[in-house]
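Here it is, the structure in full.
For this depiction, one protein chain was excluded, whereas all remaining protein chains were kept in their positions.
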Amino acid sequence: MATTTGLDAPERPAGGPTFQPLSTGRKVKDRLATVLVVLAFLIAVVPLVWVLVTVVGRGIGAILSADWWGRSLSGVLPESFAGGVYHAIYGTLIQALLAAVIAVPIGIAAAVYLVEYGRGRLAKTTSFMVDILAGVPSIVAALFVFAAFISILGGVQSAFMVSLALVLLMLPVVIRNTEEMLRLVPDELREASYALGIPKWKTILRIVLPTALSGTVTGVMLALARVMGETAPVLVLVGYSQSINFDPFTGNMASLPLLMFSELSNPEAAGQYRIWGAALTLILIIMILQLGASVVSRFSAISK
Amino acid sequence: MAKRLDLKDVDIYYGDFHAVQDVNLSVAPRSVTSFIGPSGCGKSTVLRTLNRMHEEIPGARVDGEVLLDGEDIYARSSDAVSVRKTIGMVFQRPNPFPTMSIRDNVVAGLKLAGVRDKKKLDEVCEASLRGANLWKEVSERLDKPGGGLSGGQQQRLCIARAIAVQPDVLLMDEPCSALDPISTLAIEDLIDDLKKDYTIVIVTHNMQQAARVSDQTAFFNLEATGKPGKLVEIDDTATIFSNPKQQATEDYISGRFG
Partner (left out) sequence: MTERTTEQAPPQGPRDEDPAAGSATLDTVTDPGPARGGRSRGSSSGGRGERVFRGLTSGSGLLVVVAIAAIGLFLLVQAVPSLMANNANFFTSPLFDTRDPANLNFGIRDLVVVTVLSSLFALVLAMPVALGIALFLTHYAPRRVARPFAYVIDLLAAVPSIIYGLWGIAVLAPALLPVATWLQGNLGWFFLFAPGNLPVLTGTIFTGGVVLAVMILPIITAVTREVFAQTPRFHIEAAQALGATRWEVIRMAVLPYGRSGYIAGSMLGLGRALGETIAVLIVIRAATTPSNFSLFDGGYTFASLIASAASEFSQPLPTGAYIAAGLVLFVLTFVVNAIARVIAGGKVNG
């Protein structure tokens, strides 16, 4: 009894192979896992390709038409394959840009606070709330703007209200990206600056932020790309217009998502034509922004 | 320009940890003092308290006095920013600002302090680069980024940047530890030149370097891990290396340490 301690070497047939081959079961499992993992990736590629092919196939005719980029739908009949969407492109761009004008300075400042100054409970709470804000559905952000600025403060529906909702959606993206870049700036640069007798705030403004610039710009472009496709805020906060409106503070204004949604109720074939054309236009704008973001991110001053 | 430094009863803490105990020493103007000792003995920590850089480490705290020509740098009337303008620092790893050209790196301190006069900036830039023995190598490419220089050149650029704000004292935290022997030699020559105008304190791991560049050497040690570091002995470099008073110093210098 005393000898069976469990430490005895497992019995091996004398003269067996030096390297024991893997048992068939283990081999099969490993192969199976590999197959499943590759399959998972392919499964994800299918809808992406499918969506892109659909959008390009159904939208290419529209965006190649002569009037698409330079006309609005003003006075165009529902069944007519004419007119263009420049009024909606303008709306999409101006709403996103207005939002960026507000969200970018606040977002960068908040990131500076979290990385350079934040301490204690307020910083922890702020960081937590940034995550919560990132998860707030766009329809809730839109409802909030509606409740606060229209119902209670007596504002009217306008493109600017949409921008206010987009600010809430952009902020967490800008903050998280900037934060990440600021944390990559080596402490040695901050120290070098302090050692020259430069106060902390000037160090941040003139040394740290410029060093993190490219990453910050990338983050802003990605945030823009994200909010341009948002539909819920435009449904709640601005009316649709068939014609161009340059003033974001009054009146109805089209945007690409709003145009697509409005044309859904157009039973004519031209409605589908406009919807898929606008979808392709929107995807093109977003792709350009994403491409721009990845180009900018190559010009990083931080070499690791 | 150059001023004297006196440390009186300096104790340094990181939170509850007593890092360095009871340091008393004086540094004469226009001299080079080197701090030597094993890793973790607190010599870099002491150096950082000389221009309040330790305040960038959370929880770091200093008791005692650090006097610059008799004036306490921790006095209520002085703040860390102005102290650092007077007492410059060069770091272990060269750290030029990556977004700035060579010229902008050199005059960064002045520019950020509000000097706008282009002529003055150019003058200071040239004078500082000459002072750092770098002018000849970079005068043709002042608008190129500072990150494109070799490690040794970058370190001399950082020295030029430090002297451009015309400090009274220059602190160097192992300035050659990331450099090759030839660049090290260039920096050592430079320290010898700078001595004419500045009070210099240098931390080094290299005892030959301490012997070569310094007039005075301070040996720091710690009795055991977890105990505070202490200043064991400070004296003329020649005395320390030939005839130290303390056994610990002799053991360390002759390599019989530990």
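As written, the chains take the letters A and B, and residue 1 is the first residue of each chain.
As a working rule, a residue touches a chain if its C-beta (ideal position, glycine included) is under 8 Å from a C-beta of that chain, and two chains touch if they have at least 3 such contacts.
Quick caveat: nothing in here was measured; it's all calculated off a predicted structure.
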Point to revise | Candidate in contact with the missing chain, chosen from B:Leu5, B:Val27, B:Leu47 or B:Ala80 | key: B:Ala80
**Study point:** Residue of A:Ile63, A:Val76, A:Ala96 or A:Leu171 touching the missing chain in the full complex
**Key:** A:Leu171
Study note, to complete from the structure: It is residues of chain A that touch the chain not shown, namely 22, 26-27, 29-30, 32-34, 36-41, 43-45, 47-48, 50-52, 54-55, 105-107, 109-110, 112-120, 122-144, 146-148, 151-152, 168, 171-172, 175-176, 179-180, 182-183, 187, 190-191, 194, 199-202, 204-205, 225, 228-232, 235-236, 257, 260-261, 264, 275-276, 279, 282-283, 286-287, 290
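Just so we're on the same page, only the chains that are shown with their structure count from here on.
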Point to revise | Approximate Å spacing (C-alpha centroids) for the pair chain A, chain B | key: 46
Exercise for review: Please give the residue numbers of chain B that touch chain A in the complex, ascending.
Suggested key: 51, 53, 56, 80-86, 88-91, 93, 95-99, 108-109, 112-113, 147, 158, 161-162, 165
Exercise for review: Would you tell me which residues of chain A are touching chain B in their complex?
Suggested key: 186-199, 202-203, 206-207, 210-211, 213, 301-303
